[in-house]
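For this depiction, one protein chain was excluded, whereas all remaining protein chains were kept in their positions.
By letter and in written order, the chains are A, B and C; residue numbering begins at 1 in each of them.
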Amino acid sequence: MSYFSDIYNGIKTLLTGMRVTGGYFINARKGTLTQQYPDNRETLKMFERFRGEVVMPHDENNEHQCTGCQKCEIACPNGTIEIIWDRAIVEETGKKKKKIDQHIYHLSMCTMCGLCIEACPTDAIVWAQNFENSVYDRTQLTKVLNQPGSKVKDGIED
Amino acid sequence: MSKDQLIKSNFKTEEYFINMGPQHPATHGVLRLILTIDGEIIRNVEPDLGYIHRSIEKMCERDSYQQIVHLTDRMDYLSSHINNEAVCLVVEKGLEIEVPERVKVIRTIIAELTRIASHCLWWGVMGMDVGALTTYFYAFRDREMINDIFEETCGARLTMNYNIPGGLMFDIHPNFVKRVKDFITHFKTKIPEYDRLLTGNVIFQKRTKGIGVLTKEDAISFGASGPVARGSGVSCDIRKIHSYSAYDKVNFNEVLFSEGDSLSRYKVRIQELWESLSIVEQLIDNIPEGDIKIQTKAVIKLPKGEYYQRVETARGELGVYVNSTGTKNPYRLKFRSPGFSNLSVLNKIAKGSKIGDLVAIMATIDIVVPDIDR
Amino acid sequence: MKFAYFFLAEFINMFIIASIAVVLFFGGWLSPFGITESITWFPEVFWFFIKVLLIIFLMMWFRWTFPRLRVDQLLTLEWKYLLPINLVNIVFMAIIIWLNWTL
Partner (left out) sequence: MTNQEIQHIITSWSDKLEFSEEESEFLNVTVPKEELYTICKQLKADTNLKFDYLFCLTGIDWGEELGVIYHLESTTFRHNIVVKVKTADRENPMVDTVSDIWYTAEFHEMEVFDFFGIKFNNHPNLKRLFLPEDWEGYPLRKDYVDEINMVIK
């Protein structure tokens, strides 16, 4: 009689389902993955490869490693990076050498594809793990990556 | 006068249109369906697309081959790694380079993890579409572990862009193998739980069994692929037929069910979770040593000709057609996306069913709208 | 806030249903098996609320675990499964009262 077996099967499967959720209700603490995000800012640690935004590290002498070769600018698919560069005379050799004036990075256009960092021959730009990028005005997302007055580290050639 | 005619002569029914979407929680994105309904019965479904069309194909015509890869992340964002792989494979085919074994194995592992993550999300959303909210949390809990693995190795959770033509962007993280093994042991206990909670459930069976039946002939003719076609008994697994990467080195079964209804499409995906898990398990212990990329030229120029590469994403067959004239940009690049062909099935199988079933049918077709709109 | 009122109504509905069920089938405010019958100062409303909350918990547990039935399937369930059970129950209760059975 399928009518009664239907009832039996129905009740049986319902009870198995309720046992699964009931078990989790009792062991609610076990295996919790939830992170209380804004409250755990101090302890929150992102993975080292996490792509937050592109930054240009400077050392204590305010020197960076960017030679202004523009490979990142060419590699970028959507024009996120613009480099304003100049030629300056190097005192020792007396030759003209390329140097960056401003390394402009439009975070608002960046898709975090990582092609610029892949393309950089001198590792001048790296990923930062910062992800809290919300601002009230879009123009604030346009950043100049090299600090004012900085210069390229000695001995960096592309 | 027969009973039906009597009813028809006495009760006049009127067909009318309703819009489902574009901002409807059950359409899985900005997809608008124009439904012609007669009471509760669906008479016609017409999808209205293009709300998030970004014209990726046109953008590809001006981008270099390295830059195209990251655009494919944004197509089917749930199997982004497999999309990347497709473009990389077609470029490698054009340049006639053979990537190292290590690259192939790592690509395969991550592709299968992507498939598991995608099916996990689908399972949660499937449960939610038929009204069970708890499935969503359980599925996301397991998916979170995979996303963490990706984040540690690739740097991003969804739009990974880990493949480049010629290999991988960087090597796997030292923790990768351990984390994946942890995940396998964890997930093996969870799939039976999925079954207990939803698959065997009497309400779920009632909602999916015999609903939205797609016959084998229709599945082939509509160009359906992936779990949608395999639920109808069409053997179409690209991993088996046109094997790529390291799929020829692993043992796995192509999951086939012949009923063609929503339940069999559901079962295909649940079985595929097991198969993907077994593929990962076979490969994770013996990732060969070696290089992680072959250095390509900074400007890749494909020789003149036409190239076609098919891969199996979580939703079905993704084809990349590249027509090159020998310059650094493709002359024409076409993505044959699985979602687009699978969506065209919808009108055929939803016709005549109740309006409440449409959501369940759409959930089993597993629509990702950016994949359709490209 | 408008939505909150609507949703509140739903939960109030649940409470009402649970209260009716408790009063009709679960002995209302009486303690189960008379465990607190001898304590005269014990507030009987305590048992009432415990029972109501238990039933609400059961309803929520069921609600969040399982998929929803389609409307026509829900009607099938009500007319073909729940109604016959109900009728059997009435006959059974009549027999109990007729034979003067007690627990």
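Things worth noting here:
Rule of thumb we're sticking to: a residue touches a chain if its C-beta (ideal position, glycine included) is under 8 Å from a C-beta of that chain, and two chains touch if they have at least 3 such contacts.
A quick note: this is a predicted structure, and the numbers were derived from the prediction, not measured.
Considering the complete complex, the chain that is not shown touches B. Considering the whole complex, the residue from B:36, B:205, B:296 or B:323 that touches the absent chain is B:323. Among B:30, B:220 or B:294, only B:220 touches the chain left out of the display. Note that of B:45, B:236, B:250 or B:280, the residue touching the chain absent from this view is B:236. Only one of B:106, B:311 or B:343 touches the absent chain when the whole complex is considered: B:343.
Not every partner is drawn; the one left out touches chain B at residues 49-50, 53, 55, 57-58, 62, 93, 218, 220-225, 234-236, 241, 303-308, 310, 317, 319, 321, 323, 332, 334, 336, 340-341, 343-344, 348, 373.
Here is the rule we go by: only the chains that are shown with their structure count from here on.
Taken as a graph of touching chains, this assembly is fully connected, with contact between every pair of chains. Annotation: A-B is the more contact-rich of the chain pairs B-C and A-B, by number of C-beta pairs in contact.
Mean C-alpha position of chain A lies 54 Å from that of chain C. Averaging C-alpha coordinates per chain places the centre of chain B 45 Å away from that of chain C. In this assembly, the C-alpha centroid of chain A lies 26 Å from the C-alpha centroid of chain B.
For chain A, the set of residues touching two or more other chains reads 14, 17, 20-21. Shared interface positions of chain C, defined as residues touching 2 or more other chains, are 64-66. Contacts from chain B toward chain A in the complex involve residues 63, 66-67, 69-71, 73, 134, 141, 144-145, 148, 151-156, 159, 161, 164, 169-170, 173, 193, 196-198, 200-203, 298. Those residues of chain A whose C-beta lies close enough to touch chain B in the complex are 6, 9-10, 13-14, 16-17, 19-21, 31, 33, 47, 49-51, 71, 75, 77, 111-115, 118-119, 127.
Chain contact summary for the complex, chain C toward chain B: residues 64-73.
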